[in-house]
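Comments concern the structure below.
Right after this comes chain A.
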Amino acid sequence: MNNEKILKLSSITKKLLLALFGTFLLVFLLFHMVANLFILADDGGDAYSAFCHFMGTNMFVKVAELVLLGCFILHIGLAGYLWFCNRGKRPVRYHQPSRTKTAKGSKLAMISGSLLLVLLIFHFYDFYFVKLNVVKGGHYMVKTEEFVLSNPDQEVSEEAQIVVMKAIQDQKVSSDGQSLRDLSLEDKEILQQNFPDAEFEPDFYNTAHDKFSVWHIVLCYLVFFFVVGLHIRHGFESAFQTFGLNHYKYSRLIQILGIIYCWIVCLGFAVVPLTVFIKSLIA
Partner candidate 1 sequence: MNFTLHIWRQENATAEGHFETYKVSDISPDCSFLEMLDILNEQLINDKIAHPVCFDNDCREGICGMCGLYINGRPHGNDDGITTCQLHMRKFHDGDEIWIEPWRAKAFPIIRDLVVDRSAFDKIIQAGGYISVTTGGVPDANTIPVPKRFADMAMDAAECIGCGACVAACKNASAMLFVGAKVAHLAMLPQGHVEAQERVKKMVCRMDELGFGSCTNTYACEAECPKQIKRQNIARMNREWIKQLFAGNHKPAE
Partner candidate 2 sequence: MNLNSKIPEGPLSEKWTRYKAMQKLVNPANKRKLDIIVVGTGLAGASAAASLGALGFNVDIFCIQDSPRRAHSIAAQGGINAAKNYQNDGDSVERLFRDTIKGGDYRAREANVYRLAEVSGDIIDQCVAQGVPFARDYSGLLDNRSFGGAQVSRTFYARGQTGQQLLLGAYGALSREIERGSVKLHNRCEMEELVLIKDKDGMERARGIIVRNLVSGKLERYSAHAVVLATGGYGNVYFLSTNAMNSNGSAAWICHRKGAAFANPCYVQIHPTCIPVHGDYQSKLTLMSESLRNDGRIWVPKKKEDAEAIRAGKKKANDIPEEERDYYLERRYPAFGNLVPRDVASRAAKERCDAGYGVAPTGLAVFLDFSDAIKRLGKKVVEQKYGNLFQMYQKITDENPYETPMMIYPAVHYTMGGLWVDYELQTTIPGLFAAGEANFSDHGANRLGASALMQGLADGYFVLPYTLQNYLSDQITLGKIPTDSPEFDEAEKAVRQREEKLMGIGGDKTVDYFHKKLGHIMWEYVGMSRNEESLTKAKTMIDELEDEFWSNLRVPGNIESFNPEMEKALRLADYFELARLITADAMHRKESCGGHFRTEMQTEDGETKRDDENFMYVAAWEYQGHNNPEILHKEPLNYEHIKIATRNYKN
(Lines give C-alpha, C1' and ligand atoms only; values in the text may rest on other atoms or scores of the structure.)
Protein backbone atom coordinates (compact mmCIF):
# COMPACT_ATOMS: atom_id res chain seq x y z
CA MET A 1 0.00 0.00 0.00
CA ASN A 2 1.39 3.34 -0.93
CA ASN A 3 1.00 6.53 1.04
CA GLU A 4 -1.92 7.79 -0.97
CA LYS A 5 -3.88 4.65 -0.36
CA ILE A 6 -3.28 4.81 3.37
CA LEU A 7 -4.49 8.38 3.42
CA LYS A 8 -7.56 7.31 1.47
CA LEU A 9 -8.62 4.66 3.95
CA SER A 10 -12.24 5.13 4.86
CA SER A 11 -13.02 7.08 7.97
CA ILE A 12 -14.16 3.91 9.70
CA THR A 13 -11.01 1.99 8.87
CA LYS A 14 -8.88 4.80 10.21
CA LYS A 15 -10.93 4.85 13.33
CA LEU A 16 -10.60 1.07 13.61
CA LEU A 17 -6.84 1.27 13.45
CA LEU A 18 -6.84 4.07 15.98
CA ALA A 19 -8.89 1.90 18.29
CA LEU A 20 -6.73 -1.13 17.64
CA PHE A 21 -3.55 0.72 18.64
CA GLY A 22 -5.39 2.24 21.54
CA THR A 23 -6.40 -1.19 22.73
CA PHE A 24 -2.75 -2.31 22.80
CA LEU A 25 -2.00 0.73 24.89
CA LEU A 26 -4.87 -0.07 27.22
CA VAL A 27 -3.48 -3.53 27.83
CA PHE A 28 -0.02 -2.14 28.26
CA LEU A 29 -1.26 0.35 30.83
CA LEU A 30 -2.60 -2.43 32.99
CA PHE A 31 0.70 -4.25 32.72
CA HIS A 32 2.65 -1.12 33.54
CA MET A 33 0.42 -0.42 36.51
CA VAL A 34 0.90 -3.90 37.95
CA ALA A 35 4.66 -3.63 37.43
CA ASN A 36 4.71 -0.35 39.30
CA LEU A 37 3.18 -1.97 42.32
CA PHE A 38 6.48 -3.84 42.86
CA ILE A 39 7.90 -0.53 43.99
CA LEU A 40 5.71 -0.80 47.03
CA ALA A 41 7.30 -4.10 48.05
CA ASP A 42 9.21 -3.58 51.23
CA ASP A 43 12.37 -5.30 50.02
CA GLY A 44 14.57 -2.37 49.25
CA GLY A 45 13.75 -2.77 45.55
CA ASP A 46 14.89 -6.36 44.98
CA ALA A 47 11.76 -7.51 43.20
CA TYR A 48 11.34 -4.36 41.21
CA SER A 49 14.95 -4.29 40.16
CA ALA A 50 14.83 -7.89 39.10
CA PHE A 51 11.79 -7.14 37.08
CA CYS A 52 13.39 -4.10 35.49
CA HIS A 53 16.41 -6.15 34.67
CA PHE A 54 14.28 -8.74 32.97
CA MET A 55 12.41 -6.09 31.05
CA GLY A 56 15.61 -4.44 30.00
CA THR A 57 17.30 -7.57 28.71
CA ASN A 58 14.74 -10.07 27.42
CA MET A 59 14.56 -10.31 23.62
CA PHE A 60 10.82 -10.80 23.41
CA VAL A 61 10.23 -7.87 25.65
CA LYS A 62 12.39 -5.78 23.39
CA VAL A 63 10.32 -6.75 20.37
CA ALA A 64 7.15 -6.04 22.31
CA GLU A 65 8.61 -2.73 23.28
CA LEU A 66 9.11 -1.83 19.67
CA VAL A 67 5.52 -2.83 18.85
CA LEU A 68 4.31 -0.76 21.72
CA LEU A 69 6.32 2.20 20.63
CA GLY A 70 4.86 1.78 17.17
CA CYS A 71 1.38 1.71 18.67
CA PHE A 72 2.06 4.93 20.51
CA ILE A 73 3.28 6.70 17.45
CA LEU A 74 0.53 5.38 15.18
CA HIS A 75 -2.18 6.02 17.73
CA ILE A 76 -1.04 9.58 18.16
CA GLY A 77 -0.39 10.07 14.48
CA LEU A 78 -3.77 8.72 13.42
CA ALA A 79 -5.59 10.70 16.07
CA GLY A 80 -3.85 13.82 14.85
CA TYR A 81 -4.62 13.00 11.26
CA LEU A 82 -8.31 12.32 11.94
CA TRP A 83 -8.52 15.51 13.92
CA PHE A 84 -6.97 17.35 11.02
CA CYS A 85 -9.44 15.77 8.58
CA ASN A 86 -12.42 16.63 10.77
CA ARG A 87 -11.38 20.20 11.25
CA GLY A 88 -12.77 21.41 7.96
CA LYS A 89 -16.12 19.65 8.20
CA ARG A 90 -17.82 22.62 9.77
CA PRO A 91 -16.36 25.64 8.01
CA VAL A 92 -18.67 28.13 9.75
CA ARG A 93 -18.96 27.46 13.44
CA TYR A 94 -22.05 27.89 15.55
CA HIS A 95 -22.42 31.14 17.35
CA GLN A 96 -23.90 29.54 20.42
CA PRO A 97 -21.84 27.03 22.37
CA SER A 98 -23.23 23.52 22.14
CA ARG A 99 -25.59 22.50 24.92
CA THR A 100 -25.94 18.94 23.77
CA LYS A 101 -25.38 16.33 26.45
CA THR A 102 -22.47 14.27 25.23
CA ALA A 103 -19.95 11.74 26.44
CA LYS A 104 -17.47 14.19 27.95
CA GLY A 105 -14.55 11.75 27.89
CA SER A 106 -14.90 11.41 24.13
CA LYS A 107 -15.46 15.06 23.54
CA LEU A 108 -12.29 15.85 25.46
CA ALA A 109 -10.35 12.90 24.04
CA MET A 110 -8.30 15.09 21.75
CA ILE A 111 -7.49 17.54 24.53
CA SER A 112 -6.76 14.85 27.11
CA GLY A 113 -4.71 13.04 24.49
CA SER A 114 -2.63 16.09 23.67
CA LEU A 115 -2.13 16.82 27.35
CA LEU A 116 -1.07 13.22 27.84
CA LEU A 117 1.49 13.58 25.11
CA VAL A 118 3.06 16.56 26.86
CA LEU A 119 3.03 14.89 30.26
CA LEU A 120 4.34 11.73 28.70
CA ILE A 121 7.41 13.55 27.46
CA PHE A 122 8.21 14.58 31.01
CA HIS A 123 7.56 11.08 32.20
CA PHE A 124 9.86 9.70 29.52
CA TYR A 125 12.47 12.23 30.46
CA ASP A 126 12.34 10.95 34.01
CA PHE A 127 12.38 7.28 33.25
CA TYR A 128 12.16 5.88 29.75
CA PHE A 129 14.80 8.05 28.13
CA VAL A 130 17.11 7.24 31.01
CA LYS A 131 16.63 3.61 30.24
CA LEU A 132 17.39 4.24 26.59
CA ASN A 133 20.45 6.13 27.79
CA VAL A 134 19.37 9.17 25.88
CA VAL A 135 19.15 11.14 29.06
CA LYS A 136 21.38 10.75 32.04
CA GLY A 137 19.88 11.12 35.46
CA GLY A 138 18.37 9.41 38.45
CA HIS A 139 20.03 6.46 40.05
CA TYR A 140 21.90 3.48 38.68
CA MET A 141 22.74 0.00 39.65
CA VAL A 142 25.33 -2.52 38.62
CA LYS A 143 26.02 -6.17 39.31
CA THR A 144 29.02 -6.52 41.55
CA GLU A 145 30.07 -9.74 39.91
CA GLU A 146 30.28 -8.01 36.60
CA PHE A 147 32.62 -5.43 38.04
CA VAL A 148 34.94 -7.98 39.36
CA LEU A 149 34.81 -10.16 36.34
CA SER A 150 35.21 -7.32 33.94
CA ASN A 151 38.32 -6.05 35.57
CA PRO A 152 39.84 -8.63 37.85
CA ASP A 153 43.43 -7.49 37.82
CA GLN A 154 43.28 -3.82 37.14
CA GLU A 155 44.21 -1.25 39.63
CA VAL A 156 41.25 0.64 40.87
CA SER A 157 41.44 4.34 41.40
CA GLU A 158 41.10 5.78 44.84
CA GLU A 159 37.99 7.60 43.90
CA ALA A 160 36.32 4.42 42.82
CA GLN A 161 37.33 2.65 45.93
CA ILE A 162 35.75 5.36 48.01
CA VAL A 163 32.57 5.08 46.00
CA VAL A 164 32.38 1.35 46.49
CA MET A 165 33.26 1.56 50.16
CA LYS A 166 30.69 4.25 50.70
CA ALA A 167 28.09 2.26 48.89
CA ILE A 168 28.72 -0.76 51.06
CA GLN A 169 28.74 1.40 54.12
CA ASP A 170 25.39 2.95 53.15
CA GLN A 171 23.96 -0.50 52.59
CA LYS A 172 23.51 0.04 48.88
CA VAL A 173 24.07 -3.61 48.25
CA SER A 174 21.14 -5.73 47.27
CA SER A 175 20.03 -8.35 49.73
CA ASP A 176 21.56 -11.15 47.68
CA GLY A 177 24.74 -9.18 47.77
CA GLN A 178 25.14 -9.31 44.04
CA SER A 179 24.60 -5.76 42.97
CA LEU A 180 25.28 -2.23 43.96
CA ARG A 181 22.29 0.09 43.80
CA ASP A 182 21.27 3.63 44.35
CA LEU A 183 24.39 4.96 42.72
CA SER A 184 24.26 8.60 41.78
CA LEU A 185 25.16 9.69 38.28
CA GLU A 186 28.57 10.94 39.48
CA ASP A 187 29.36 7.71 41.28
CA LYS A 188 28.29 5.74 38.26
CA GLU A 189 30.57 7.70 35.99
CA ILE A 190 33.54 7.26 38.32
CA LEU A 191 32.95 3.53 38.44
CA GLN A 192 32.41 3.35 34.74
CA GLN A 193 35.80 4.89 34.08
CA ASN A 194 37.39 2.16 36.19
CA PHE A 195 35.22 -0.68 34.99
CA PRO A 196 34.50 0.13 31.38
CA ASP A 197 32.90 -3.23 30.67
CA ALA A 198 30.51 -3.24 33.61
CA GLU A 199 26.92 -2.86 32.56
CA PHE A 200 25.12 -0.24 34.47
CA GLU A 201 21.36 -0.16 34.58
CA PRO A 202 19.12 2.65 35.74
CA ASP A 203 17.89 2.02 39.27
CA PHE A 204 14.24 3.02 38.85
CA TYR A 205 13.29 1.89 42.31
CA ASN A 206 15.45 4.52 43.90
CA THR A 207 14.85 7.05 41.19
CA ALA A 208 11.15 6.71 41.88
CA HIS A 209 11.64 7.04 45.59
CA ASP A 210 13.73 10.07 45.02
CA LYS A 211 11.23 11.76 42.74
CA PHE A 212 8.14 10.82 44.65
CA SER A 213 9.44 12.39 47.80
CA VAL A 214 9.03 15.81 46.24
CA TRP A 215 5.47 17.06 46.60
CA HIS A 216 5.19 18.93 43.34
CA ILE A 217 6.39 15.97 41.32
CA VAL A 218 3.84 13.78 43.07
CA LEU A 219 1.17 16.34 42.26
CA CYS A 220 2.24 16.41 38.62
CA TYR A 221 2.00 12.65 38.43
CA LEU A 222 -1.42 12.63 40.05
CA VAL A 223 -2.60 15.09 37.39
CA PHE A 224 -1.00 12.86 34.83
CA PHE A 225 -2.93 9.83 36.08
CA PHE A 226 -6.13 11.80 36.16
CA VAL A 227 -5.68 12.70 32.52
CA VAL A 228 -4.84 9.09 31.75
CA GLY A 229 -8.09 8.13 33.47
CA LEU A 230 -10.05 10.64 31.46
CA HIS A 231 -8.56 9.36 28.25
CA ILE A 232 -9.12 5.68 28.89
CA ARG A 233 -12.59 6.36 30.20
CA HIS A 234 -13.29 7.33 26.61
CA GLY A 235 -10.97 4.76 25.14
CA PHE A 236 -12.34 1.64 26.75
CA GLU A 237 -15.96 2.16 25.79
CA SER A 238 -15.08 3.64 22.42
CA ALA A 239 -12.99 0.66 21.49
CA PHE A 240 -15.99 -1.60 21.92
CA GLN A 241 -18.13 0.79 19.93
CA THR A 242 -15.60 1.11 17.13
CA PHE A 243 -15.02 -2.62 16.90
CA GLY A 244 -18.78 -2.96 16.55
CA LEU A 245 -19.05 -4.88 19.79
CA ASN A 246 -21.54 -2.53 21.39
CA HIS A 247 -24.94 -4.10 21.56
CA TYR A 248 -28.11 -3.17 23.44
CA LYS A 249 -27.69 -6.21 25.60
CA TYR A 250 -24.10 -5.51 26.62
CA SER A 251 -23.73 -1.77 26.45
CA ARG A 252 -24.43 -1.31 30.15
CA LEU A 253 -21.93 -4.05 31.01
CA ILE A 254 -19.30 -2.45 28.81
CA GLN A 255 -19.92 0.86 30.49
CA ILE A 256 -19.49 -0.62 33.94
CA LEU A 257 -16.40 -2.54 32.92
CA GLY A 258 -15.00 0.65 31.46
CA ILE A 259 -15.51 2.49 34.71
CA ILE A 260 -13.98 -0.34 36.75
CA TYR A 261 -11.01 -0.57 34.43
CA CYS A 262 -10.52 3.15 34.56
CA TRP A 263 -10.54 3.25 38.37
CA ILE A 264 -8.27 0.25 38.72
CA VAL A 265 -5.66 1.70 36.41
CA CYS A 266 -5.85 5.20 37.88
CA LEU A 267 -5.78 4.10 41.50
CA GLY A 268 -3.13 1.50 40.78
CA PHE A 269 -0.90 4.15 39.34
CA ALA A 270 -1.68 6.78 41.93
CA VAL A 271 -1.07 4.55 44.90
CA VAL A 272 2.68 4.30 44.18
CA PRO A 273 3.69 7.97 44.33
CA LEU A 274 1.26 8.59 47.16
CA THR A 275 2.63 5.77 49.32
CA VAL A 276 6.20 6.71 48.58
CA PHE A 277 5.49 10.32 49.41
CA ILE A 278 3.77 9.50 52.69
CA LYS A 279 6.58 7.14 53.61
CA SER A 280 9.13 9.84 52.94
CA LEU A 281 7.15 12.25 55.10
CA ILE A 282 7.14 9.78 57.98
CA ALA A 283 10.81 9.10 57.52
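Candidate entries met the following condition: all candidates are chains of the complex that A comes from, given by their letters.
Quick note on the criterion: contacts are C-beta pairs under 8 Å (C-beta built on N, C-alpha and C of every residue); 3 or more make two chains touch, one makes a residue touch a chain; residues count from 1.
Keep in mind it's a predicted model, so treat the numbers as computed, not measured.
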Touching candidate for chain A, same complex, options 1 or 2: 1
Residue ranges of chain A touching candidate 1 (in the complex, touch as defined): 10-16, 82, 85-86, 88-103, 106-107, 109-110, 234, 237-238, 240-248, 251
